[in-house]
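Okay, here's the structure, questions in a sec.
Missing here is one protein chain; the remaining ones are kept as they sit in the complex.
Chains here go by letter, A and B, matching the order in which they are written, and residues are numbered from 1 within each.
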Amino acid sequence: MIELEHVVRSTGGRRVVDDVSFSVPAGAFCALVGSSGAGKSTTLKLINRLVPLTGGAIRIGSTDVASLPPEALRRRIGYVIQSIGLFPHWTVAQNIATVPRLLGWSEAKIGARVAELLALIGLEPSYAARFPRELSGGQQQRIGVARALAADPELLLMDEPFGALDPLTRTALAKELALIHRRTKKTIVFVTHDIDMALELADVIAIMHEGRLVQFGAPLDILERPASDFVRAFTGGASLGLKLLGVRRVADRIRVEPTSAGEPVEPSASLAEALSEMVVRQTDRLPVKGENGAPGGSVRLSDLVR
Amino acid sequence: MRAPRNAVLLALALVALLALLGSGFITHAPNRLVSGTPFTLWNAPGGWRAGLILTLAVALAAGAFLTPARHHSATIVATASLLLLLLLDTAGVAARDFAAHAPPAARAGLGAAFWVASLSTALAIIDALQRARANPALRFAVALALAAAILALAADGRLDGLSLAREYDVRRSAFAAELLRHCALVAGSVFPALVIGVPLGIFAARKPRSRGGLFAVLNVIETVPSVALFGLLIAPLAALGLSGVGPAPAIVALTLYALLPVARNTEAGILAADTAAVEAARGMGMTTGQIFRRVELPLGLPVFVAGLRIVVVQTIGLAAVAALIGAGGLGTFIFQGIGQYAIDLVLLGAVPTIALALAADFALAMMTPRMGQEP
Partner (left out) sequence: MALAAAALAFALVTLFMPALGPLFARAWPDVTPPIYGFASFPELLLSHAEIVALASAAATAAALALGICATRPWGRDFRPLLGAVATIGQTFPPVAVLAIAVPVLGYGDVPTFVALGLYGFLPIVANVIAGLEGVPSSVREAAEGMGLSSWQILRDVELPLAAPVILAGVRTSVVIAIGTATIGSTVGAVTLGTPIIDGLVGDKLPYVIEGAVVVALFAIVADMVFERLDRYLRRHTGERGG
């Protein structure tokens, strides 16, 4: 749905984004990762033209981003930034309603949408009349996400949205984002320097280093077949095995056999979660829940290391 | 053609050139009461100077195309300073030339071209200093050098032909007396204001509940127009047996006006001392006095001195108004000039007042201790 073709951005003679090409399918969650200065934020901003393109082309759907006036383009894209940037002089409801109002929605439609989004991000309707400064950082960023989704954009761009929050809130919001993604099926491009978050959330990961794209693929691909030493080191080096456990699912290792006693685990759970359960229950075998009425099976410790 | 790097400088230089080419540089009047006929730069006597002035102005315009660099800024400052001094010198020479061929009552004044060009040049200097990120000491040095050069020109007699100089000439001793009186008024108000205001500020900082009432009262005083306050003090002072006119009511009023900024900046200075730093100091076992000397004072001093700067400048300005109630000072010339329709007398009072305010501002800016420096 988003295509970047030989995208180049240079400033002051230096190529900040150097011949980057990749394609994000519709409805996918794409994480753009790399260390500081890799060019990932810049690449994101090239998509909504906050930064002008030096070379190459970017297409959303079949539309070249350069063919639309920038404001019109941005109103079709949700944008969430690390510093949140809620308008302090407007209520939560007014903040969320920003783009719908720009697009001329009726007051009734806007009101309904605000209520819908507050429910989506898990906040009480009473929050609508509050001001941003009354809210915690986590709540503010939730509003930031709601604001980005307000006009029902086809695409959501997120630039290290949880970077300014404490670790606990960060984890909670990441989980919520995953849920929102599943429910709304939006295409999301998510910039982060945290490879673990990317592995957790993304359907497809683009790894950048010094302006170039070094690998693009599903989390499992990246972990199992790193394209270079840099990718191998970046994705975790010594703890690679633990990350693999985090990405692989129980459903991939399920054995069809009579289940043992105990609380069954979900087939969608990660092998890491299964391992953790095994340690806690002091067993080397866990029952797995059946899906859609089908009988379940089990997963064994020895299967984890296959 | 490459785009100008410094649009400001280009604009200023063009404005100066337009003014010099289009309007009167010097005016000549038969006496001090009538406005003079203007003469453009090349019609006024001055010879080769006119050409040099125009060349320098064009050079400044060209300077707008230089890449921003410290040494380029220095060149611009030097060129502009030279231009400024040359403008002044040329005006002096032209005036002297007029005086040589005219009756003694005739007056040569400064025309619009002179003022616009001088203002533009001065702004160009300020702009160049800012772009070079000159520290206050450097700016002070440049200002001082320019002031010294101008005074040298005056001392040398080169500006004697100008009507302003003539007015000063006639009133030399009076000018010195009023200047001294003006400074006395300022000093005589700022010191009592400090004596009263600093404790008030400390009180407000230590007892936040009192600050509302205190600052409300001081704010009311501050809002009242100066002339009104002078007038309102006459009756109470008369009841106390003091004269309602003269320096006494002026000093009382000026002190009152200075109280609010002093108190407010003292309070701000004390609050500026980071409470965490104070807490740490207390935890280390420092006494209140030691905390004040070693933590609060060094941290709060910059804020306080910045406030002092505002107080002094404000008082210099208000002291000029005090001339209306007979307190003397440079304002005397301003109001005498207004009454006599004598423009140069007005300038004789206004220009030194402005210069005094600028000098005080500069000097105090220099003395503002930067945070992190040892007392």
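Here is the rule we use: a contact is a pair of C-beta atoms (placed from the backbone, for glycine too) under 8 Å apart; a residue touches a chain by one contact, two chains touch by 3 or more.
This structure is a prediction, so every number in the text was calculated from the model and none was measured.
Have a look at B:Gly231, B:Gly246 or B:Pro298 and name the one touching the chain we're not showing.
Spelled out, the listed residue whose C-beta touches the missing chain is B:Gly231.
Which is it among A:Leu102, A:Ala119 or A:Val256 that touches the chain not included here?
With A:Leu102, A:Ala119 or A:Val256 as choices, the missing chain is touched by A:Leu102.
Among B:Leu52, B:Leu82, B:Ala248 or B:Ile354, which one touches the chain that has been omitted from the display?
Residue touching the absent chain, from the options given: B:Ile354.
Mind pulling the chain A residues that touch the left-out chain?
Missing-chain contacts on chain A: residues 48, 50, 70-77, 79, 81, 83-91, 98-99, 102, 130-134, 144, 147-148, 157.
In the full complex, which residues of chain B touch the absent chain?
Considering the whole complex, chain B reaches the absent chain at 6-8, 123, 126-127, 130-131, 216, 219-220, 223-229, 231-232, 234-235, 244-245, 313, 316-318, 320-321, 324-325, 331, 334-335, 337-339, 343, 346-347, 349-351, 353-354, 357-358, 361.
As a working rule, only the chains that are shown with their structure count from here on.
How big is the gap, in whole Å, between where the Cα atoms of chain A centre and where those of chain B centre?
59
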